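Complex shown without one protein chain; remaining protein chains in place.
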Amino acid sequence: MQEADLTEQLEQPGAATAALNGDPAESATAVDPADPAAAPSEAPMIVFEAVTKVYDPNVVALREASFVIEKGEFVFLVGPSGSGKSTIMRLLLKELDPTDGRIIVGGRELARLRRSKVPMLRRNLGCVFQDFKLLTDRTAYDNVAYALKVQGDSKTQIRAKVPEILALVGLGSKMTNVPHELSGGEQQRVSIARAFVNHPPLLICDEPTGNLDPDTSVGIMQLLYRINRTGTTVVMATHDREMVDKMRKRVIALEEGVVVRDERRGGYG
Amino acid sequence: MQEADLTEQLEQPGAATAALNGDPAESATAVDPADPAAAPSEAPMIVFEAVTKVYDPNVVALREASFVIEKGEFVFLVGPSGSGKSTIMRLLLKELDPTDGRIIVGGRELARLRRSKVPMLRRNLGCVFQDFKLLTDRTAYDNVAYALKVQGDSKTQIRAKVPEILALVGLGSKMTNVPHELSGGEQQRVSIARAFVNHPPLLICDEPTGNLDPDTSVGIMQLLYRINRTGTTVVMATHDREMVDKMRKRVIALEEGVVVRDERRGGYG
Amino acid sequence: MRARLFVTEAFRSIAANLSTSVAAVMTVLIGMFLLGLFIALGSWVISWTNHVKKDLVVDVYFCTELTCGTEATTKEINAVKLQLDQNPDVKSYKFVSKDDAWEEMKDRFPELTENAPRNPLPASYEVIPEDADQVQAIAASLQPPPVGVETVKYGEKKAERVLQVAKIIGGIFLVGSLILLVASTILIANTIRLSIFSRRREIEVMKLVGASNWFVRAPFMLEGLLCGLAGSILAVVLLLLAKELALPGIMGRIESPGDIQAWNFPVVALILIVMSLLVGAFGSGITLRRFLRI
Partner (left out) sequence: MRARLFVTEAFRSIAANLSTSVAAVMTVLIGMFLLGLFIALGSWVISWTNHVKKDLVVDVYFCTELTCGTEATTKEINAVKLQLDQNPDVKSYKFVSKDDAWEEMKDRFPELTENAPRNPLPASYEVIPEDADQVQAIAASLQPPPVGVETVKYGEKKAERVLQVAKIIGGIFLVGSLILLVASTILIANTIRLSIFSRRREIEVMKLVGASNWFVRAPFMLEGLLCGLAGSILAVVLLLLAKELALPGIMGRIESPGDIQAWNFPVVALILIVMSLLVGAFGSGITLRRFLRI
């Protein structure tokens, strides 16, 4: 079902689930895959080579952006509003094609990926969208279940995984509500649950805590951190200065579509 | 066009515009209407009397919430995700009716307001929606212009006001883009511009900086502060701890629909 | 001034929602074209039955030696003529003398008449009624037969049959037109409903930023009106083409008598257009109600 070169990230099938529930100490004993030195032989997860994206009426959203994200890294994407963060996310999902440059995800060049393989790419790439992108006529449960259905999970699997992940993001009691019956933050958490539920080797989160209160945000960040510790690569666009400064992870800063800073243990700037 | 008891807030027609552009010193010399002691005779802007809101399947979003907001106040509404902040906004707009209790806005009890008077209420109540609520097939310019058109402004007035306010929120170059061509933060700023453009006596902002980077957020907050200084009442739901702690304005804190804290010069909590 | 704003809004909306606008125009076009075509066909068939009805006449046969023992006198014949003149149901009548009848018989059956010793046929009045339905009434008014009249015939069986078929055809076309009318109204309303349904969020937002119901409604109704106008005008153009190109092809092949009239095109066109406008505008207006309750 899943592409081998992407799935091999999850060494054991249950690894991510264990990480979601298990205590941090257990995961901490494992080799930290976020350290690129520990896995020099592996191909990087994401490669941007001089990527330029120009929207129709001469809007340059991304200008020759180049960076490499290794497997297992945790990367913050920061920059002022309109600097091109969401554009990077959309390029990774192959929702858009770059005007120029090359994008490689999990060893595959996106421009060469056949149309029929795109769904496979997206199933291996959990995404929290800035505008949530929930299916408006489905309940929270069905929204999350859909991400499992598309990859052919059985009903039994779905019934086991979905309530677990919804409880994890604090929506155990809101499973049967449709999006417009949920608060902004609750909708955002449904989107987060959907992105996590099938334990993809790559997680991209576009402002996943923008509508969440500080406490819930911290909970989500801890979750992301634990997922990252199991080997999942996490790319997260955010405006939360406090969070970025506290985590001290790699930071890629954009300004008007140009990568202006790329620090291993950076702050918001 | 506007209801007298709401408009009388703007003593001079040009006051708010002056405040938006003029230097702070000029506004500072005026009597501070934010100080309730300065205007003891005036009726309060918002009164919530034991307001309860129950959504269809037994979800109590608001439980006997009571508070009074005087004219000219600046109030933060804080609380965890799902605590009922947006519900308060929707009740103020009469998008919903309370299950129980009384709401008075600008001296008018909402339950007694005739259907035909509701548009009038909303024109006097600028609202930044959490999900922006932009008209998807109109440009940023037309979205903002619509709020002026509904109250019968002439083309000349619209042509003068709209570009000004869009430039003020930093979208001078994005006026002809439709919402899906704008970044999340840009859409949010269009929503902000639309709420401000007709200088309403009451501004309610539901998480107006959730998709904005810290610098832009500070800019928007300064704008809100200046608007408030001209006599406009501002109610703002937010998760931005830093901002709330820095501003030291009145804070109403909610938790599961209950008002748990109401401090004159509070912090996020 | 406000009106101009609404017109601008309506055109903007049509352009912005081109896909749904085209669908609406197409539905109006199809509905009105079918209705127009059916009315055309119906009016033609009804006109044809009217033509057939013209064959329905009342024949008043006067006495002959053979039948009554004595020929009818001129005086008797004039008395009947007077009676016909006074009957308001009679449109016209034609006197067929004994000689006329004989000439006709000679034409039709030369073998028979060749050897006949003398003219056995009666003189008669062929009476054309104002309305085919009145043949029976006219025949009844000459009952019992005046002096000198042997018998009054109006082809009971044929008359009954023709009148009944005409009535049924008329009925079918009336019912059919009504069905089509209702059907196309529902179809157009349906399309409008769907296109407004796909914009319900937009309407919600308009209401929330302070638009009054009429401010939201007016451009939508205007849009419905414009789509109705466009669709029905296209339908009328198509019908006109059908009339000008297809009809002569068909008509040329039937030698149709001149009094089978084509339908009154301008009136039908006007009806179709006005109907589309109304359904378009009020369909939009009524559908909106549901979404304006915010």
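Letters A, B and C mark the chains in the order given here, with residues in each chain numbered from 1 onward.
Operating definition for what follows: a contact is a pair of C-beta atoms (placed from the backbone, for glycine too) under 8 Å apart; a residue touches a chain by one contact, two chains touch by 3 or more.
Not measured: the values here are computed from a predicted model.
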item	value
Contacts of the hidden chain among displayed chains	A, C
Which of C:S13, C:T27 or C:S43 contacts the chain that the document leaves out	C:T27
Full-complex contact with the absent chain, from C:S13, C:T49, C:S124 or C:S195	C:S195
Full-complex contact with the absent chain, from C:V7, C:C68 or C:L187	C:L187
Those residues of chain C which, in the complete complex, touch the missing chain	19-20, 23, 26-27, 30, 33-34, 37, 41, 66-67, 105, 109, 111-117, 120-121, 161, 164-165, 168, 171-172, 176, 179-180, 183, 186-187, 190-191, 193-195, 197-198, 250, 253-255
For chain A, residues in touch with the removed chain	93, 95, 116, 119-123, 127, 129, 133-138, 146-147, 149-152, 194
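Convention: only the chains that are shown with their structure count from here on.
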item	value
Two chains joined by the most C-beta pairs in contact, as defined above	A-B
Closest chain to global C-alpha mean, per-chain Cα centroids	B
From chain A, the most remote chain by mean C-alpha position	C
Centre-to-centre distance between chain B and chain A (centres being mean Cα positions), rounded to whole Å	33
Separation of chain B from chain C, taking each centre as the mean of its C-alpha atoms, in whole Å	64
Centre-of-Cα separation between chain C and chain A, whole angstrom	70
Touching two or more other chains - residue numbers and ranges from chain C	none
Residues within chain A bordering two or more other chains	none
